[in-house]
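See below for the structure under consideration.
Selected chains only, in their assembly positions.
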Amino acid sequence: MNHLPRLAHLTTEDAGWGFFLCTYKELRAGRSGSEFAILNLQDASGQTTAKILADVDRLKGEFEGGEFVRVEGRGSLYNGQVQLVLSAIRRVNPDQDRLQGFREDDCILSSPRPIDEMWEELQSRLRSVKNDHLRILLNRVVTDHADQLKLWPAAQTIHHAYRGGFLEHIAKMAEVGALLAKSYDADQDLVLTGVVLHDIGKLQELAYEGGAGSYTRDGNMVGHIALGLMLVRETINGISGFPVELRAQVEHLIASHHGTREYGSPVEPKSIEAFILASVDELDAKINQVRRAINDDPSPDEFTGWHKRLGRVLYKGL
Amino acid sequence: MNHLPRLAHLTTEDAGWGFFLCTYKELRAGRSGSEFAILNLQDASGQTTAKILADVDRLKGEFEGGEFVRVEGRGSLYNGQVQLVLSAIRRVNPDQDRLQGFREDDCILSSPRPIDEMWEELQSRLRSVKNDHLRILLNRVVTDHADQLKLWPAAQTIHHAYRGGFLEHIAKMAEVGALLAKSYDADQDLVLTGVVLHDIGKLQELAYEGGAGSYTRDGNMVGHIALGLMLVRETINGISGFPVELRAQVEHLIASHHGTREYGSPVEPKSIEAFILASVDELDAKINQVRRAINDDPSPDEFTGWHKRLGRVLYKGL
Amino acid sequence: MNHLPRLAHLTTEDAGWGFFLCTYKELRAGRSGSEFAILNLQDASGQTTAKILADVDRLKGEFEGGEFVRVEGRGSLYNGQVQLVLSAIRRVNPDQDRLQGFREDDCILSSPRPIDEMWEELQSRLRSVKNDHLRILLNRVVTDHADQLKLWPAAQTIHHAYRGGFLEHIAKMAEVGALLAKSYDADQDLVLTGVVLHDIGKLQELAYEGGAGSYTRDGNMVGHIALGLMLVRETINGISGFPVELRAQVEHLIASHHGTREYGSPVEPKSIEAFILASVDELDAKINQVRRAINDDPSPDEFTGWHKRLGRVLYKGL
């Protein structure tokens, strides 16, 4: 039997077997009395809906949501989307399946950039910070949260919503932010500080497990901007001699980075650095969405299908 | 010479002398070459614009903005507003002027309710809190900021913008919040906690001196919602055993109390108590504005003049 | 066979028989050529979607939408919602089924509070009105519409959308309104008048039959605010000596109670009483929605699922 391709490249021509992470499983009553199942499967490259339409009674006990699975199936079109229709599924037996090439990392939707490379890039930027207080602050926060920073997505669904997405987002923002800070004669250290800390509250806002993000209690109740501010204030309180003016500038970057109050920022940008940060954050999130939509669109057309969140089709080119 | 009436009751019929706080002083080049001066005067009951049109050269050195002054003048109409046109002004000489009745408290725009009475009312409510963690939290915050809480306005300009306005606002909200919490079977302790703490960041957002409020650096850069959250988090961190679920509920009340993100709340109400708090806060602020506008309107008409912020006239009745 | 639980407590574990009101029935062509049916069933506690997937030809003639039915079936999950899959259904035979416990009132979605209790509460409040003109007005309107007032929902779908919901809404608003009127030194009689009359046009805007509300011609064409104003004007015209100033205040309460023009109020609140009324109305409607969403949410999570109309999840607590 063939090996199924990466999910990002799945077509209705494909049939075969493969290893995936099943992030969601639901049983439904079929109209003819029997059940069927709807799943979400993902690998490092992408994700898809999958269905079990036959032999449900036997297969439904072979796995649960949140487990790695081995499936057999074929691509099928539903409402213009390619899905997998499964003829077999079972949970992975790690010891035995590793022999056939199973690797957990291959089954979790991930950033296209290697995490170690991004991590090294971030460390290098931190070393370049000239302002002692900011360098200490950044190192302390980054060191304290190293494990999460290497795993977390940048958002639950909108952009960079995959393993390492958080790091990918701030790595690119750091690169772009440094260029803009120089062009506009802004404070390089402050812009980098804003880039690294602006979404730091997301480590508390989101829980990330088994390839899927979800809102935490504090995430729902307080939100990542305020969570980030409290985390940073606490860290700054532990750094002796941190100037209050500098603290205000750092906190302003976090508080204002959504650009307007209607997007959830309690205050709007008031410093050159804050204007730059909000602009870089929005552009990077937008471009990630646009690139994803272009890459995920299966049609040979010059434009993607309708992008609901952006409210438009997107230009793919010829 | 007559004594001028309280500013809240000043009419174009009045002429005489009085003691006031001068919160603002500006000299302008008059068209005929000579200067004139524009001032803001206040007493406990209200405030007014005042002008020095004659004898400016001599009078302008007799006082500064921020000082208590003794003036002579008469009421005059300008664009439908009663103002004072001054014929004499000098800074107060406390020792001597006290003999004529000068009292600082009479010259600062203040809440109509005695501050001690409101303070006692608040203390009494704090004693009634059943949840130990919340009672400790509230007592600690209130004790730490007792001096400010007895002086601060509730806002720079919009509502309760006078000495003791902060206390007046939370005292009334505590009364109303207790009634609604009972009616809707909500958690009384949580609603009171939200009432007392929701605007606590304003003690850092605003500076209040000489009868006038102004935004601080942290106020401009971070805003009172986030400042309040950081203050409360720090206090809670110092209370051993404070449950994280309870902390999330308290912080949620502060974070969501403006009701919507476009009004500056980073998250929207999600608990019954948060819905009640946002409703009580808005209603109390609105009613304070409406009452002020009705009381300040000098005309005998059934309606006030156009209220810019509310975008309507208001009904005074016959 | 077991008795099915109240619909508010239905789970996928339940199977058995019960009496319900069928408010909606639709036949659809199944993909395999045979038909299936989709129904809406309700009882006093809640409502659910139900499906007939097998034996449709025989069962579809056994009942119609709008009839009370006896069903057999089991709970089943569909898109995260519990539904009933039916194996038997027939219209109720009142004489015979009463022996097995059928009571019409048990099968109609209803207010959790007994209607007689709420009615008595309302009457008692009416007796307390001091202003003769308002008391006469209220008594006349309430007496004229007593039957409807005891049955009507407060809205078609949004809040208090069940039998007695109208009365429940104004009973609670009257309680809360009285407290606020006292706290804010507003006119108690006027606030109560606003509470009782603000939605009176809904008796003409909605038709309510068989447990379901629908818009009337006048409801679609004129809307409940204007319908209420016309009804009240007509009634006031019949009360000799009703002062025109008082009439304007009463009508203002009805006209402005949605708070802003974009929510359908042709004028915005201009009196203290109108601000109170709009606030109480909005809070009571919101809390009813929140409580419903919390009660209806079947999951053991700390938060409900996404509430579409409110645009957020809601906090249920641990």
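By written order: A, B and C. Residues from 1 in each chain.
Note that in this section contacts are C-beta pairs under 8 Å (C-beta built on N, C-alpha and C of every residue); 3 or more make two chains touch, one makes a residue touch a chain.
Computed from a prediction, not measured in an experiment: that's the story for all the values here.
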{"item": "Homo-oligomer size of the whole complex, from 3 visible chains", "value": "6"}
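By definition in this document, only the chains that are shown with their structure count from here on.
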{"item": "Fitted rotation between chain B and its twin chain C in degrees, CA, nearest 5", "value": "180"}
{"item": "Interface residue identity across copies chain A, chain C - same or different by half", "value": "different"}
{"item": "Computed distance of Cα centres, chain C from chain A, in Å", "value": "42"}
{"item": "Chain B and chain C: spacing of chain centres that average the CA atoms, whole Å", "value": "42"}
{"item": "Junction residues of chain C, two or more chains touched", "value": "303, 313, 315"}
{"item": "Chain A to chain B touching residues, read off their complex", "value": "217-218, 220-223, 225-226, 229-230, 233-234, 237, 244-245, 248-249, 251-252, 255, 261-267, 270"}
{"item": "For the chain B and chain C complex, residues of the former touching the latter", "value": "172, 175-176, 179-180, 183-184, 245, 249, 252, 268, 270-272, 274-276, 279, 282-283, 286-287, 290-291, 303, 311-315, 317-318"}
{"item": "For the chain A and chain C complex, residues of the former touching the latter", "value": "26-33, 215, 217, 220-221"}
